[in-house]
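This report refers to the structure that appears directly beneath it.
Excluded from the complex is one protein chain; the other protein chains are retained at their positions.
Naming follows writing order (A and B), and every chain is counted from residue 1.
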Amino acid sequence: MKTFFSVNDAGDIQTLVDTALMYKQHPLLHKAGGKDKRLGLLFLNPSLRTRISTQIAAANLGMDAIVFNVDKDGWRLEFEDDVVMNGTTVEHIKDAAPVLGQYFDILAVRSFPGLLSKQDDYSEQIIHQFAKHSGIPVLSLESATRHPLQSLADIVTMEEVLRAGTVKHRPKVVLTWAPHVKPLPQCVANSFAEWVIAWQHADFVIAHPEGMELDPKFTKGATIEYNQDKAIADADFIYVKNWSSVEPYGKLLEAKHDWMLTPERLSVTRNAGIMHCLPVRRNVELSGALLDSANSLVTRQAGNRVWSAQSVLAKMLGL
Amino acid sequence: MKTFFSVNDAGDIQTLVDTALMYKQHPLLHKAGGKDKRLGLLFLNPSLRTRISTQIAAANLGMDAIVFNVDKDGWRLEFEDDVVMNGTTVEHIKDAAPVLGQYFDILAVRSFPGLLSKQDDYSEQIIHQFAKHSGIPVLSLESATRHPLQSLADIVTMEEVLRAGTVKHRPKVVLTWAPHVKPLPQCVANSFAEWVIAWQHADFVIAHPEGMELDPKFTKGATIEYNQDKAIADADFIYVKNWSSVEPYGKLLEAKHDWMLTPERLSVTRNAGIMHCLPVRRNVELSGALLDSANSLVTRQAGNRVWSAQSVLAKMLGL
Partner (left out) sequence: MKTFFSVNDAGDIQTLVDTALMYKQHPLLHKAGGKDKRLGLLFLNPSLRTRISTQIAAANLGMDAIVFNVDKDGWRLEFEDDVVMNGTTVEHIKDAAPVLGQYFDILAVRSFPGLLSKQDDYSEQIIHQFAKHSGIPVLSLESATRHPLQSLADIVTMEEVLRAGTVKHRPKVVLTWAPHVKPLPQCVANSFAEWVIAWQHADFVIAHPEGMELDPKFTKGATIEYNQDKAIADADFIYVKNWSSVEPYGKLLEAKHDWMLTPERLSVTRNAGIMHCLPVRRNVELSGALLDSANSLVTRQAGNRVWSAQSVLAKMLGL
């Protein structure tokens, strides 16, 4: 595995999921597997859960992890070819990435979208150019349009619930838009959609207000629904997430407060598990009562970030 | 030991002190004791000595330590129940803390007081809520009203001097207020007072200008003195520290430059050891000449931070 940017890099999803759950039982099974291998964790944007869970995953495999937080303002990279760099960018990706390739065995990169130009963000040039110019395997810690380690942890969490046996039928999974106070990336929603669809183990519905359509390249195969109550009827899992509009790009449209789920609203579901990638704004995106209820899977999802990262790193190391 | 927030969590102080001094002689005695255990160090406020000494203590016990600096502005946590989070807080402690509980075996937290509301600060809600919601042992790296690892290191330092045998009598310990240029927390003073009182191995006097009284819950059992010369007479140890007023809360009152100790002022003492937690403003809080003199114990105190943290971590690990 030379890159891990999207579900297309994942190979057999079920194998990754099984490996993750195996590591959850036996965290240190391959402690010798990454010995003397070095993981670079480059954060062009801040991170809490992603950084810690990936550091732990690396440590469980015996790898050395070196973190470097480089905010985009402090160390502004240039991505255009043949430009005269007399402005605000201080280093070209063609010079920076090969050096990182000298220092690390695997490079992990986080870089959020700017939400100013869909074309820029959806080209994913930052992560692609790190892969092209570093010469080593590159792992996404969330890029402009996707968050694959989160999505793998989400699938792992559903698989865990399914293995516990309370859901006897083919599960129904709903991804629903939720309100927020500021425009957010589409990454988590895009990524969750493409992973659930590729996983093929669930019926999949995406619910959002009209006008909040995700880019079709991520949602092909899903049922789109504008009525949230109808969408969540009989649901086994509901993934709650805000995203900004794709067209026009990156906007916070109407508030739509009635799209916030509460315990009462779950009555039409099959006692659905409630999922969210965190951080979550209580009583804006999701009611506090629901987050405090037994239906909430959010802490478990965050915990499973360790095992999903460990599963991917192990595959990159050839373990 | 599930929490280490105050002297009340310390159990037998002398045992902690003896263990610290034992680790000073044999730093790596329990190198295997914390193997595959993970310590999270969460800094909601900056740290230098505390971070490094705790990292070293963890390493000496074989623990993995992961540091995350999260300034309060960058990742503003919500602590109120049932609030609609449409403002500046981005994550609720009820969602954040359980995730950290998934990632770590022990969580260490630093969070300074706001110095705006005594009620808010003295409720210690931040550290208490981390303990309540994380589900794992929580260690204070300085909270709104106390700095227990510092106080333990301070006791360790005095014990070390006493064991060297130059003080043959029951020692006299004085905590004295000192001038400063900005209002500081009461943490170090509160904590030192409650630890020395609980330690019971010294006569204890607190000296400060009228109006600079500490909260009585920390000082019960100490002699309060408004005349600094009288207070330090025959002292064996003098702990120098500024704090802001408790009533009105968090204010920098008069300068009181004559409260700054100098070598000449020590003539009334029993060649007292001079203590300070650092950083210290020379010639404001304490004369440079005194800091450069043989009476100064400040570097030794800072060094002993390692052994006090190691003693507490070992107790939390059940070593």
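Everything that follows uses one rule, which is that a contact is a pair of C-beta atoms (placed from the backbone, for glycine too) under 8 Å apart; a residue touches a chain by one contact, two chains touch by 3 or more.
Since we're looking at a predicted model, the values are computed, not measured.
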Candidates B:Asn8, B:Ser267 or B:Thr299 - the one touching the absent chain: B:Thr299
Contact with the hidden chain (one of A:Ala96, A:Ala193 or A:Ile232): A:Ala96
Contact set of chain B toward the excluded chain (per top definition): 28, 46, 48-49, 51-53, 55-56, 59, 181, 278-284, 288, 291-292, 298-299, 302-303, 306
Residue ranges of chain A at the interface with the undisplayed chain: 36, 38, 40, 64, 66, 68, 70, 74-75, 78, 81-86, 90-92, 94-96, 98-99, 102-103
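Methods note: only the chains that are shown with their structure count from here on.
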Distance from chain B to chain A - Cα centre to Cα centre, in angstrom: 40
